[in-house]
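Just one protein chain is left out here, and the rest sit where they should.
Per-chain numbering from 1; labels A and B assigned in written order.
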Amino acid sequence: MTSLVATETTAAPSASLSPDTLRDMYWSMLIARRVDERAWALHRQGKIAFHISGMGHEGTQVGAAFAINRGVDYVHPYYRDLALVLAIGVTPRDFMVSLFGKQGEYSSGGRQMPSHFGLKRLNIVSGSSPVATQVPQAAGLAFAIKYRWENKLSDPADATQPRLALTCLGEGSTSQGEWHEGMNWAGVHKLPFICLVQNNEYAISVPMDQQMAVHDVADRAPAYGVRGIMVDGNDILAVYDAMHDAAQRAYRGDGATLVEAKTYRVVPHSSDDDDRSYRSREEVESWKRKDPIHHFQEVLTERGILDQAQMDVYEARARQTIDEAQRFAESAPYPPESELFGKVYAEPES
Amino acid sequence: MPEITLIDGIREAMDEELARDPRVFITGEDVGVRGGVFRATQGLFEKYGAARIIDSPLAELSIVAIGIGAALADLRPVCEIQFADFIHPAFNQIVNEAAKMHYRSDGQWRVPLTIRAPYGGGVGGGLYHSQSVEAFFAHVPGLKVVIPSTPYDAKGLLKSAIRDQNPVLFFEAKKGYRSIKGEVPAGDYTVPIGPAAVRREGGDLTVYAYGIMAHYCMQAAELVSQQNGIECTVVDLRTLLPVDRETIVQTFKRTGKALIVHEDTLTMGYGAEVAAVIGEDAFEYMDAPIRRYGGADVPAVPFSHPLQEAFMPNPEKIADAIREVAAY
Partner (left out) sequence: MPTKIVMPQLGESVVEGTVNKWLKQVGDSVTEYEPLLEISTDKVDTEVPAPASGILLQILVPAGQTVERGVLLALIGDPNEVEAPQPALQTATVSTNGTESVPVANRISPVVARMAAEHRIDLDQISGTGLGGRVTKKDVDTYLAQPPAATPKTSDLPPWEQPVEGDLFKPTGEIFAKARQSLTPTLAPTPAPATSQMPVGKVGTRAMPPTAQNIAPITTAAPSDNGANGGAANGDEVMPLSPMRRAIAEHMVRSKLDTSPHVTTVFEVDMSAIVAHQQANMAAFDKQSIRLTLTAYFVQAAVKALQVQPYVNSQWTDQGILLHRAAHIGIAVAIADGLIVPVLRNAQDLSLSGTARQVNDLAGRARIKQLRPDEVSGGTFTITNHGVSGSLFATPIINQPQAAILGIGAMQKRVVVLSDAHGDTMAIRPMMYATLTFDHRIIDGAIGDGFMSVFKKALENWA
C-alpha cells in the first residue's frame, strides 16, 4: 500500500530520528508484543479473566506515540492501544496489575476491566467501553487547548503544556454518531485534534464493507472540513511521518487531521472471541508476513542500527521485565471492599 | 433588594461566574448571538465575546461531550441543552462518561461540568417541549441534579454548580422563567448543593416538591389553611441528587403524613425515592400512607390545552390532595 503522506519538507521527518530513538521505538514495539503475548498465555492458563489484544497494531501505535509530545499532549486512547500507552510511559507492571485487578491499579484502582487505559500524570485520559465516546471528548480537550490560546491563558509555543489531543479508535467505531459529532466540532473550530483510525478491517467479526459505504475512512474527512490522510499502519516510520505532520499542523493552529492507518490484528478481537468464524487462516497468515516488528527489524538491521545480539538482549530484557511484572501483580493484594464506595464524587477544590 | 425573575437569576449567575473565572465558558444552540431562545444568555455574547460564548452545532451529544473534554482539561464549561426533551442523545455521555469518569479513573480525572436545560410543561409545548427528565439522572451516582424554585436559589445554586468539581444537571422550570419573581442580592453568594429548604411550617402534613410545583404547593398550603384549617410543612427539595435524607425524615417526623408532588410522571418519579426514604427511616412516625401526586402516567404532556391542564398538577388539585391526606 502506498503511503500518501503530504509533507512540506522534502526529507521525511523520520529521516532525522536518531539511532537511539529508533532503538527506543523498536524496544517499545517489542515489549508491547511480548506483554500482549504473555496476557494471552495468562488467559489461556485461566489466571486472568479477560484480555483484549493489540497484536499487529504496534507499528501504528508506537509510530504515533513518538510523533507527539508524549506524556504532555492529551491522548484519549481506545482499548487496543497497549503499545501506544506503553510507549507513552505506562509500564508492563502497571498493565499486569490491571490484568489481575489488584489494589492500586494505575488507571482505575481496579474498577475498570483491563485495557481501559488512563493515567493523569501522563495526560492519558480514562476511557470507557462504549466505543467512540472518547472522540468528541478528545475534541473537547482540543477545544480547551484552543480556548486557552485564544483567551491568552496559555502560550501555543509552550511545550510543557498540552498542545494537541490525539484520539484513537477502530474503523468500526467511526459508524457511531459520537465520532461524527466529534469530527464536526473539530472541523468547525479547527481544533488541534488528531483522530487516528486504526483500520484493521474488522469490527469484531463485521468486515469493512458491511460497516461503511466508502472504501477508506480517510475519504470521510473532507465531509467535516478536516484533512484526511492514509498510511501503511505496519510501516512504523511511515506512520511516524504522517503523525508528525498532523501534530505540527495542530501545534501551528492549522486544525484537525484524520489519519487512517491501514493495519491488521493478527489475533481475535479479545480473549473471548473466535476469529475462525469470520475470517480465513490464509488471510491471517498473509498479514503475519507483514508484521510491523519484523519489518522494522529488517529496516534497522539493514541500516546497521540493530543486530541479532542486541535483539537478543532486548528479548531477554523483555522476558525479565515481564516475569517480574507478573510476579509483582500476582502477589499484590486486592483492593479492600471499601474501595467500592470510594471516588464517586470529586472533592471541592481546596 | 431588587426583585428579579427566575431567568434573570440564572443569567446573573452565569454573568458573574464568567467574570470571576476565565475558565468558565458557555456553549449550546443559539446561546451566543441570539442570547438563547429563552434569552437566558442575553447580553453575554456582547460582553464576553465569541471566544467564551460559543454557538454549538445542532448536536446535543457533542454539546455535552465537548463540555466533558473541556472539563477534563480543567475548564469550567456550562453547556445548555435547549429543551430537556432533547437531552436524550447526550444520555450516553452524561451517564456513561461524565458520571463515571472520576470513579473509573480512581479520582485522577474529574468533570467540573454544568449542564443546564429548561424543563416542565404548561407552556403549550406538547410532548417534546414539556418533559421532566430529572428522574433518569437522579438515579446515577456521580452526577448531581439540582432544580431551584426561586430566583435567589437559581442564582446561588447555579454558581455552586459551576464551581462544583462534579457534573451537575441544572433543570429550570421554563413555565416559571418570567413568572417566578423574588428578591436577589446583587453580587456574589452561593447556595450549597445538597440541603433542601423548608418553606413553611405546619403540623398536619408535610408536602415535598421542587421547581414550579414548590410554588404551587405553597399556594395550596395557603388555600387549605384558610379554608380547612389544615397547616402544612412545605419542603422545597432543591437538590434531588444527592438526596437530602435528613431533611426529608426530620420534616416528616413532625407530622407523620406526607404528600410528594412533582409534574414528572408518577411511576418511578422522584417521589418514589422520597416515599422510600420515609418508609425506611421514619416508619414508626407514619400516621397515614405516603401519597405521591405526580403527572399522569402517559408518555408525555399533550398539546391541546385541556389535555395539558389535565396532565399538570395545579394549586387547586394539590389542595384537594392535601385535604385527602390530612383527613386520614
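Note that in this section a residue touches a chain if its C-beta (ideal position, glycine included) is under 8 Å from a C-beta of that chain, and two chains touch if they have at least 3 such contacts.
These numbers come from a predicted model, not from an experiment.
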item	value
Contact list for the unshown chain, restricted to visible chains	B
Residues of chain B in contact with the chain not shown	203-204, 227-229, 255-256, 266, 283-289, 291-297, 310-313, 317, 320-321, 323-324, 327-328
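One rule holds in what follows: only the chains that are shown with their structure count from here on.
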item	value
For the chain B and chain A complex, residues of the former touching the latter	22-23, 25, 51-52, 56-57, 59, 61-62, 65-75, 77, 89, 92-93, 96-97, 100-112, 141-142, 144, 163-166
Of chain A, residues touching chain B in the complex	74, 76, 105, 107-109, 111-112, 116, 118-120, 125-126, 128, 130, 133, 136-145, 147, 150-151, 153, 162, 165, 177-178, 181-182, 184-185, 188, 342-349
